[in-house]
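Here it is: the structure, laid out below.
Missing here is one protein chain; the remaining ones are kept as they sit in the complex.
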Amino acid sequence: MTQTDTQPQEKQFPVLEGAENITIDNLTARVKKLDEEGYRLLTATCLDRGEKYEIYYHFDKDLTMLHLRLLVNKEEEVPSLSLIYLCAFLIENEMKELFGVKFSGLFVNYGGRLFLGEDSDITPMLKCVDC
Amino acid sequence: MSTRTVIPMGPQHPVFPEPLQLKLSLKDEKIVDVAPALGYVHRGIEKAAEKNDFTQNVFLVERICGICSFIHAVCYCMAIEDIMKIELPPRANYLRVIWGELHRLHSHMLWLGLLADSFGFESLFMKFWEIRERILDILEKTTGARVIISACAIGGVRRDISDEHLQEILTVIDKCEKELNGIIPVVMSDTTVKRRTVGVGVIEKEKAIHLGIVGPVLRASGIAQDARMTGYGAYKYLDFKPVVEESGDCYARAVVRAKETYQSIGLLRKAINQLPSGDILTKYKGNPGKAAAVSRVEQPRGELIYYVEGNGTKNLERVRVRTPTFSNVPALSKMLPGMELADAPVIVLSIDPCISCTER
Amino acid sequence: MKSGILGLLIVMPFIIGILCFFLRNDLVRRFLVIGNALALIGASIALAMSGNGSFTPPHEGINWGQLIAIGDFFLLAVFIYLGIVRKSPLIIGLAALQTAGLIWLEFFAGIHGETSPALYGDYLSTIMVLIISIVGSITTLYALPYMQEHEHHIHIPVSKQPRFFMYLTLFLGAMNGLVLSNNMMWMYFFWEVTTLCCVMLIRHNGDEEAVNNSYRALWMNLIGGVAIMGGLVLLHIQHRPMAFQELIAGGRYEGFLLLPIALLCIGGFTKAAQMPFQGWLLGAMVAPTPVSALLHSSTMVKAGVYLILRLAPAFENTFVTKMVGIIGAFTFVAAAMLAINQSNAKKVLAYSTISNLGLIVSCAGINTPLAISAAILLIIFHAISKAMLFMAVGVVEHNIESRDIERMEGLLSVMPFTVFIMVIGILSMILPPFGAVISKWVSLEATAKMPVEMFLLVMGSAFTVLFWTKWIGRLLETTPGKPTPKMEKLPFFYVLSFVFLAVTVLVLSVMAGPLAGKVVAPAVMQYYPAAGIGQAQMNLINDAGSFPVLSIFTVILLAVIIPVLYLRMKECPGSSVYMCGENIASSTGTAFRTLKDSSSEMQLSGYYFDHFFSENRHIPWMNPVAVILIIVLIGGLCF
Amino acid sequence: MFLNSGNTVLIVFMAVFVAPLIGGLLMGIDRILSARLQGRIGPPILQPFYDMMKLMSKKPISGTKIQIICVFVYLVSMILSLVLLMTGQDLLVMVLVLAMGSIFFILGGFSVKSPYSNIGAQREILQVLAYEPLIIFYVVAIYLKTGSFMTFKVFELKDPLLYSMPLFVVALIIIMVIKLRKSPFDLSTSHHAHQELVKGITTELSGRHLAVIELVHMYEMALLMVLAMLLFATNLWIGLALGLFCLFATIVIDNITARLTWSDMLRFAWKIGVPITALNLAVIYYFSIIKK
Amino acid sequence: MSSFDTSNIKSPWILHYDTGSCNGCDIEVLACLTPLYDVERFGILNVGNPRHADILVITGAANKRSARVLRNLYEQMPDPKMVVAVGICAVSGGVLHNCYNVLGGVDKVIPVDVYVPGCAARPEAIIDGIVLALQKIPEKRKLLKSREAKTA
Partner (left out) sequence: MANFLGAVIENLFKKPATRPYPFTKREPFKDARGLIKFDGDKCVYCGACSKKCPAAAIRVERAEKALYFEPFKCVTCGFCVEVCPKDAINQEFEYRKPDYSKSIEKYGPSAVPAPAKTEAPPSQA
């Protein structure tokens, strides 16, 4: 479509301003800390970055937002936050269903059938290569 | 053999205007277990928003939810404006607040009516909806449509409100206030209504954050959280405080919303009085660049969050919508068990469920 | 002639029972039981035809009084033995107390059962004999195939049937003796025989629960025995006749003189399982079903209400009658309330029996001619309906291996005939124009001037409707679109007893007018100035109202037949039920789709109102209240 | 007896054919009045008849055969109790026949394995439980005044019953609220969209089978009117006005209350309804029995 | 027209189901019941139960899950039954035409009798639509009868 298509993938994507980078290993610890500090989990946003998923976790405390940015390979399992914040189970189930992100320790597992029926295509939100 | 009753409630059920299924396990009529099933309204709007031209998306995101359509559009436009660094004319900010508050007003009245309907108080439902029609009329007069007003555009608003119409808004909200004065006390103090709402579906303050609830539900649990306090649009110029209740039950939620209708009326008066003159739309050129923005606004149901990422083309890389009901649904599984079957409609409606928002 | 009939009714069952025990052959036993049943039915009808009158057995060298006394001592010895085996001082004590009373009466007071006539068959006794002999015999017939199946189900190596049928037939003989006795010492003897039979039958299965429950039944009934013995001793001390007819004819008594009668009534309460003595009857359901059918319908509990009803003319318009009325009404409400929380079919039936007996006792306590008529009608209809219900539950239990009402969900499509019988049985308990409701109507009209009893009766009736309706609801539940079920195969005696009882209850209900006018009214008029009840054409009438039995029957019959014919002509298309749009076509027809697109089976269950009606919540106050009521009954007479 | 008197045929004819027409009209008025109380215009007065005709013409999708039989028995016992009442028969028998109808209706609800029908049936039993004592007390009060359970005796009284049983007007209103399934006690089924149980006990009925239920409602309405009229039997027009007043009160209550739960209904009926009637009953009892 | 036809026209009971709309049309359908529009004037009741309903009012663009529900509901309605698609989503999918989980129009699932356009459809338009549907009822009844006569 545009000339950027030819450039290497990694550098192409913008990063949300002020986002704090995080890895799978320290995700749970960081979120636990945020929970202790009284942050609310707003939501998580998943983006399809070709080889990887980019997941933003959005937190809020006293109207100030805090974003955690997690880059993870598509095969890797992401630890679920649903044991820290119960509400995360719905967000994670949605990501699992629409993007195919794998989660470990999901509190309630809809098995990829939260929104979509059994006869629907799976992971419809992934960027499709052909179109 | 268990002496349990396992039944579906929904997707088609007269009390739910929208399809949602609760698989209820009952003992006698006491709910022992509940499993919400979604997916009857999932359309895939987030994906469609990637396929569309970013200007078309204004009309698409409005149709995520028909009750707070304008506020969806505002939130989306705010994100795009953030990416494209568009400064809004002051009048546009005020107009957004006016329409936004009109939406909140009609949405809250709609909800109060539906709540009344959920415990079978038909005439109260009728009364709220009768008053609500006045707001819809004024919306239609000012924007050309009753429900999905399509008044927001990137860089401002599409239509101006004439002084004549501003005066009419003032008279209409005066009239509404007067009529509400007659029936809000019914919600707040009627014996039968209180019998059905007090102590029903309680969420304590301590649990509230982990259940992720937002909006009036959160405020009813004693946490003063209102995204309007971030001061987007013209809210920074309108001095107000979030409405908070402590008891965290259906009654508190009703009271929060009832008080918020008055708050909206007050905000509308202030906004109309302070309304500056001038342009309503900032012209912009080009497409959103490679940047991401998060915007959040307060819907009638709670805070709405958009994550928008552009990629330099007229299409967007990603539009992520986090709607308030999506955050409130998990709390249902904690509110319902232990309650009566008769309370189920009241509790479900007390979060003001907008399934079309939730599933997009 | 008369002695022959009475011999058949009282002595023959004893002989056949003993034969059953010793001739351990299935075919012989079968022959004996059938013969016994036929003879009993024939004899009872003959008795009814011969009219009422007194009878003293010929001496012919036998001193019947001594024989009875020996029997008494033997029975008490057995009870003491059982108490020693159980190491229960309570049982030993109660039995010893009675022994002491008996010794005093026999050896020191010097009565030797010379009261004459020893037997007296009035209308009330005849009605009781008819019920015992007919319904009881039908139950023994039902027991024939039932016990075969039962032993097959519980896998026991050596058949205990000989013992079982011995007690079963003994029971009938004893009951006949009990209701025909005029001599109270004789009555006491038969009373204790029924206690023994009952205890032995309850422990028939021999497991721990059965044995425990049998001991509970024993000590509770021994309390009744003590009360009766106390009453007899007191009567003797007060120099009053120890014969029913003379006691009743003796005119009104006041204060302390009423005490023996009150004690006899308390004896009646224990047998009739009135609160707080309901425990033994609830425990009795561990016994094989024919035992329950027998205990609850025609024997045992009916002995209790019979005794009270027999004495009713003697305490008319006294303090005793007020208290008996209230105790009965209290039991009626309390038991009906407790039945709501039960899902065990036999327990529901047991509570319903207690409740109905309460109503009968209450009617006896109201003690107007109309109320007594209601009580007699209730005894008749309750016996038939209850026998039917227990038998049906027994058959169902063998088929689905459970007595849980929840497990009977949709049973109509599996066992249509049995369920049909069960539904008739239940409907006959709660719906006009069936007899039980006619009796309830009579009792309501009788209580209209007694506010407390009336209030309790109305409440109790409402609860009764609740638990019965819930039960039929579970039975009838069907999935639309299923083919009409075929009748199940049942042994001949099952079908015979079902059909016989169902037809009887229907016919008697239709004939309620004549039944009341020709059978019940004379029984009442014997001791009261008026019958209180009568008949006009086929209708039942009393001073306050009339029950157009036949017209209601006709209309309701048409209301059932017409749609049945209409449905036969027009096959209705079956379809799935409404399940909020998520119904799926499955083999059960009642599955719905739910989260993850999986299918989930819909489950329905009855309501049990744990919060409102549970035993745990109510027994703790009900029993003390009942005890207090009884204490008030005694205390009010002493002071 | 009373049955043999000359105008019995006429009365039976009235009970069977005219009563539903009056009941239907009253239902129409009920709906218009409800609409007006809500600030709406409401349907035409003949709407209940249109509804019934339409249902008659529709092809039923039946639940189960037993349910259909039960529905017919419900209809017949309702007519029968009305006939019994209007021909001056025993009131207690009338109440029992009425209860029989309700029980069959409930059994119909139970007989189909459908969630809402079943729960509706469970609740209907509780409704019967709530109003049955009140009706029986009503009947007993009449008995205490007239000395007979026969209805026609009421017409032989010199003073209308209302003077001695004023509190029973309250009882009648409670009975009407529950029987006509009005808020706050429209628990088992409701004519308007029902928020908990869809259509409760009638969920699985359709077409002409549902029309039968509508017909029963018409008879029911007439029956309740006649029951109310007994309170003022000396002048039936005033009696009718009394009945209409009760109906009006019922409709107003319907429109100013939220639906309560079944436990609230039982509590209300037994803790308020029963004591009120019991009080009135006690007064009558004192004057008619003890004083004499 | 027979009196049955008349009664059919005078007493349409509606069942509303949302197959995935944005709520806009749902609330307008509800608004029809409220005092300002008061469709009970025409005998219209919102019954909420397919077995009692005559007219199925559908809003929303139908996704795969709700299509299944819709079919079930349609089957459970007794004949003669009418279907009114309210709002552009229910008519053709409208703005949701390129969403992956949208079938685009209710007529892809069940036969639709009347299409009511509008986004959101106005209460007036919904009333018009129901009136249009009612006009078709005598015809439907006739068709039904002839079909029954054929099968008999």
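Descriptive notes on the structure:
Order as written gives the chain letters A, B, C, D and E; numbering starts at 1 within each chain.
One rule holds for everything that comes next: contacts are C-beta pairs under 8 Å (C-beta built on N, C-alpha and C of every residue); 3 or more make two chains touch, one makes a residue touch a chain.
The structure presented is a predicted model; accordingly, all values stated were derived computationally and were not measured.
Shown chains touched by the hidden chain across the complete assembly: B, D, E.
Residue E:Gly129 is the one among E:Gly43, E:Pro78 or E:Gly129 that touches the chain missing from this view. Across E:Asp26, E:Asp54 or E:Asp113, the residue that sits in touch with the chain not pictured is E:Asp113. Within the complete assembly, residues 52-53, 55-57, 59-60, 63, 123-124, 127, 130, 140-141, 143-145, 148, 150, 158-159, 182-183, 185-186, 189-192 of subunit B touch the chain that is not shown.
The set of subunit E residues touching the chain not shown comprises 35-38, 41, 84, 88, 91-95, 97-98, 113-119, 122-125, 127-129, 131-132, 136. Although one chain is not drawn, its touching partners on subunit D can still be listed: residues 33, 35-42, 252, 255-257.
Here is the rule we go by: only the chains that are shown with their structure count from here on.
In terms of the distance between Cα centroids, subunit E is separated most widely from C. Looking at contact counts per chain pair, the maximum sits at C-D. Our note on geometry: subunit A versus subunit E, Cα centroid distance of 40 Å, whole angstroms.
In whole angstrom, the spacing between the mean C-alpha positions of subunit C and subunit D is 36. Separating the centre of subunit B from that of subunit D, both taken as means of CA atoms, is a distance of 44 Å. Contacts with at least two other chains are made by residues 575, 578-582, 595-597, 602, 604, 606-607 of subunit C.
Looking at subunit D, residues 38-40, 60-61, 115-116, 118, 122, 192-194, 198, 203-204, 263 sit in touch with two or more other chains. Going by the touch rule set out above, the chain pairs that meet are A-B, A-C, A-E, B-C, B-D, B-E, C-D, C-E, D-E. Residue ranges of subunit C in contact with subunit D, taken from their complex: 410, 412, 430-432, 437, 441, 444-445, 448-449, 451, 454-455, 458-459, 461-463, 465-466, 469-470, 472-474, 476-480, 536, 543-548, 552, 555-556, 558-560, 562-564, 567, 572-575, 577-580, 589-590, 602, 604, 606-607, 612.
For subunit C in complex with subunit E, the residues that touch the partner chain are 575-576, 578, 581-583, 593, 597. Listing the residues of subunit D that touch subunit C in their complex gives 1, 60-66, 68-69, 71-73, 75-77, 80, 84, 89-93, 96-97, 99-100, 103, 106-107, 109-118, 121-122, 125-126, 128-129, 132-133, 136-137, 140, 143-144, 147-150, 198, 203-204, 263, 278, 281-282, 285, 289.
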